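Just one protein chain is left out here, and the rest sit where they should.
The block that comes next holds subunit A.
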Amino acid sequence: MSVNKLGKFAVIGLSAAWIAGCSTTATDTDSSTVAEDAASTEQANEATDSSDQAFGAGEEGALTSVIVEETEATEETAMDSLAGVETVFYFDFDKSIVRPESREALAKHAEYLVANPDARIVLEGHADERGTREYNMALGERRAKAISRYLTIQGVAASQIETVSFGEEVPVAFGHDSNAWQLNRRVEVRYE
């Protein structure tokens, strides 16, 4: 039953991806900058009990600096087979269709995840600045789920994948033009 469903998604996903596959522009330099951010692991900072915080109290659970994150990422020796594999996947405006050029890298992630059933990933979806913030939260999630479906079709267990959306809140390019928007419409694969 669920296999049928997945099959349908695959057909829709592939054909739609083929239709949408023309306008792909992200350059190598751009995406590798992004990829370094994406490979980051977060500080294992457990949210503490939340009540009774005064005005303006600083928040814990914050990101560590990018530099620290990069160092941690390179220390992940078990992930050698994924070295150099793209971890950022781009999307068309207001679309959540996996582009054809994303497939090769996604297949490698899928292969790794199938071979390492204990591995866990978070798919972090993002939107560009246009449109309203909560709608973009939903759109970012839809993109992350599109990647998630693509991976589960390749045999990755759903339990290995978590999808999270950042909406338009965490851009990687800061212009107000189509180049910046393209770089921001993305899903980042983050190994936990």
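Note that in this section a contact is a pair of C-beta atoms (placed from the backbone, for glycine too) under 8 Å apart; a residue touches a chain by one contact, two chains touch by 3 or more; residues count from 1.
We adopt the following convention: contacts and distances are computed from a predicted model.
Peer 1: Considering only the chain that is not displayed, what protein name does its UniProt record carry among "NAD(P)H oxidoreductase", "Extracellular solute-binding protein", "Tol-Pal system protein TolB" or "Assimilatory nitrite reductase (NAD(P)H) small subunit"?
Peer 2: This omitted chain is identified in its UniProt record as "Tol-Pal system protein TolB".
Peer 1: Pick out the residues on subunit A that sit against the missing chain.
Peer 2: Counting only subunit A, the missing chain is touched by 42, 45-47, 50-59, 61-63, 65-66, 122, 124, 129-135, 137-139, 141-142, 145, 162-167, 169-172, 174, 176.
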